[in-house]
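Here the complex is missing one protein chain, while the rest keep their positions.
Going in written order, the chains are labelled A and B, and every chain counts its residues from 1.
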Amino acid sequence: MDVMAIVEGFLAAAVRVATPLLLAAAGETVAQRSGMMNLGLEGVMLTGALAAALGAAVWGPWPGAGVAVVAGMLLSGVFALVAIGARTDQVITGTAITLAAVGLTGTIYRQAFGAAGAGLDLPTLSPLAVPGLSRLPIVGRAFFGQPAPTYIGLVAVPVIWWFLFRTRTGLALRATGEAAAVARASGVPTGLVRASATIVGGGFAGLAGATLVLAQVGTFAERMTAGRGYVAIAIVVLGRWHPVGVALASLGFGAAMALQFLFQTLGLKVPYQLFLMLPYALALLALAGVVGRVRAPADLGKP
Amino acid sequence: MPALELRGIHRSFGSVHALRGADFSLLPGEVHALLGENGAGKTTLMHIAAGLIQPDRGAVLIGGVPRPGLSPRTARKLGIGMVHQHFTSVPAFTVAENVALGAGWPVAPDALRRRVRKTSERAGLPLDPDARVDHLSVALRQRLEIVKALAAEARILLLDEPTAVLAPTEVGDLLRVIRRFTSQGGSAVLITHKLDEALAAADRVTVLRRGQVMLTGPAADTTAAQLAVAMIGEGAGDERTEPPSSGARSDAGPLVRLEGVDVAGEGELGITLRAASLTVAAGEIVGIAAVEGNGQRELLRAIAGRIQPLRGRRWVTEPIAFVPEDRTTEGLIPAMTLTENVVLGSSSTEPWIRGRTVDWRTAEARTAALLEELAISVPGPWVPASSLSGGNQQRVVVGRELSRRPSVVVAENPTRGLDIRAEATIHAWLRRAASDGAAIVFYSSDLDEVLALATRIVVARRGTLIEAAPGATREELGALMLASG
Partner (left out) sequence: MVGAAALLAGLTVLAAGLELAGYDSGTALGALWSGAFGSWYALTSATLVRAVPLILIGLGLALAFRGGAFNIGGEGQFYAGAIAATWIGLSVGGLPTPLAVAAVLSGAVLAGAVWVAIPVLLRVRFGVLEVISTLLLNFVAEALTSLLVQGPLQESQRIYPQSDPIAEAARLPLLPGTRLHAGLLLALAGAVLLHWIFARTLWGFRLRAVGLGPRAAEIAGRIDSRWMTALALALSGAIAGLAGGVEVAGVSYGLFQNLSPGYGFTAIAVALLGRLHPFGVVVAGLLFGALEAGAGAMQREADVPAVAVYVVEAVVILAVLLSESARRHGAAMLASLSSVAPKAPG
């Protein structure tokens, strides 16, 4: 078999699998930089996935993605409202949001598509080849022959970097996450900043869920996010709260998850559950190596 | 027309009347000292001027225009810059980022760096724009606070106890900078509780006591004695100035002995204590004089057994009483009852400890008795510690620690933020513990408190201990605290 083709296929799969992680983690980076740890991310992503499926079934894939973004913003808005408005514990509030999302999506899905959960056949986002670049050897297909969400994720990275480190609003947002009291004393409306950051993060997570449905699986299944929202949170930590680090960590996880395809191509027989475990185990290992040497925003998770 | 005027300001917090009809005016180009004891209402008054607190009654006029419902943002736009007692910068940010945050400047790095450097140098307060704030010394952090206010184009500076964290020569530098600011048309309020400083630095002085103005007038026409009377009332100052007599008892061996002890720095202002040696006998009260962050905290915690020294020898006779600096996070658990807080840290010899269980009835009875003995009026030992005033919380902490009949008492800033009465109570308790045969080591950021309470003074500077000569004056101690080398 052609080694080049295998590497190319592996890379393309890695980037494809990494895309939802990248989107969710990029948005969560903004939220965590403002001091919000949204454990509801898993639920927000799941809600985005269902919203995308419903929207796409009615209006087509792009409006479906739009519906997913709105749904993600709404659900994370609830999280922000409770956690900021009533200063409740972010971890427990986020857990409750995810629980609610599991219940809601399950109920709505069965109501809309029938109890058995027959596979849906949804219109999907097909790959958009970037003229010229997609022909590049090895990396062409991986980075320039993907469906649109991948490009959105890749563009979001420098945009978020610029926003966080080169704008006054970004400075105020980081100050809110580092020392909310100081930011407040400097005239920053910290509650508003945190709520906005969380809602923007929710929009990204919604799009991440949509990507899963519209650009990867082509259908919705209950609990289909299977912990990717939590992995995205781990990625933010691994990426040291920096957009570029987060992008690299996402690609790393994508690669780990794509190993399954590589092994299949190579005809190696390894129980698929090992691949299911891999990203989580890897996240734990990586966290152990990274945390302690990096510092989280000082006011992360504090009401 | 005054640059800033406050008329008939009233403000209460719960049942505490912080301000009761206070008037204050700041003229253009003047330095105005606002004097008063802790709790007199100085900070509250200035917070109202800066829009941080709303008055219950009264008017704030800026440039002659009444500003009802003044917000911090509006106050800043009108040229008011407040330099708080606790620093208000983001520790993880650079100097430049903090200035940009405070002044609302664009954050393009090169332009920002140049602009910050220019502003700080023009004010006579040079700063490295790229330095991270958590790596700055206390004096530089304070400098940053002032630069932030100036960057926001403040015309009126409100400085809250700016000299509390500085050594005497640094104080001189700061006062010169303030002078320079007012000579260029700005006005400044200098909050302080130090008489000599007020008289030396200010054009006019105003004295607050219990939320009311007791005196206001030109500094040149006022004497220190007049200010003292206005601040603390007739004769109230006596107990502070009474020179303590040495109570050391040479008959018994020392209760604290450190020999060549090194301790790693702790916290954001931590510094490594090096080769510290200290001996304290029964009955002695050793006061540590130091500017914030010179190793005194590490020394005290090493004596109290709260930090393990890196090397050296430490003999300290148990039981040790320890009064930590921050009563609400280190001294007490606010959400727990007074009984539970008294049980906290009790040794196995206490009457309420039965093997591995706690006899809560005994503990509660003992706590009630302790509260009675300490004359702390609370509904009962079952109330949460959070329901007590700061003074009573500190009484509980000190009372609990002393009730264990300690051989050694270690206290960090034991009266910080307390009113005069609570301060006097705690001083009396510490003296009594010493006369009962305990060895006492304490630190205070207020040099006057060290002078008032200590029978022997040791200066901590850059992690090194220096024994002060008996009878050393304020000025001599100040020189030791800051000597270079």
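Quick note on the criterion: contacts are C-beta pairs under 8 Å (C-beta built on N, C-alpha and C of every residue); 3 or more make two chains touch, one makes a residue touch a chain.
Keep in mind that this is a model prediction, so the values were computed, not measured.
Participant: Decide which residue listed in B:M1, B:A59, B:A220 or B:L344 touches the omitted chain of the complex.
Facilitator: B:L344
Participant: So one chain is hidden, and I want to know which residue out of B:I353, B:I466 or B:A479 touches that hidden chain in the complete assembly.
Facilitator: Reading the full complex, the residue touching the unseen chain is B:I353.
Participant: Tell me which residue among B:E161, B:E197 or B:E298 touches the hidden chain in the full complex.
Facilitator: Of these options, the touching residue for the absent chain is B:E161.
Participant: For review purposes, identify every residue of chain A that touches the missing chain, sorted by number.
Facilitator: 39, 82, 86-89, 91-93, 95-97, 99-100, 102-104, 106-108, 110-111, 115, 222, 226-227, 230-231, 233-234, 237, 271, 273-274, 276-277, 280-281, 283-284, 287-289, 291-292
Participant: When the complex is taken as a whole, what residues of chain B touch the one chain not shown?
Facilitator: Contact residues on chain B toward the absent chain are 13-16, 18-19, 36, 38-47, 85, 160-161, 191, 193, 305-306, 322, 324, 326, 328-336, 340-341, 343-345, 353, 356-358, 360, 384, 386-391, 393, 397, 417-419.
Assume only the chains that are shown with their structure count from here on.
Participant: Express in whole angstrom the distance between the two chain centres, defined as the mean CA positions of chain A and chain B.
Facilitator: Centre-to-centre distance between chain A and chain B: 47 Å.
Participant: Can you list the residues on chain B that touch chain A in the complex?
Facilitator: That would be residues 52, 72-73, 76, 84, 88-93, 97, 100-102, 104-108 of chain B.
Participant: Would you mind writing out the residues of chain A in touch with chain B in their complex?
Facilitator: 165-168, 170-172, 174-175, 178-179, 181-183, 185-188, 295, 297-298
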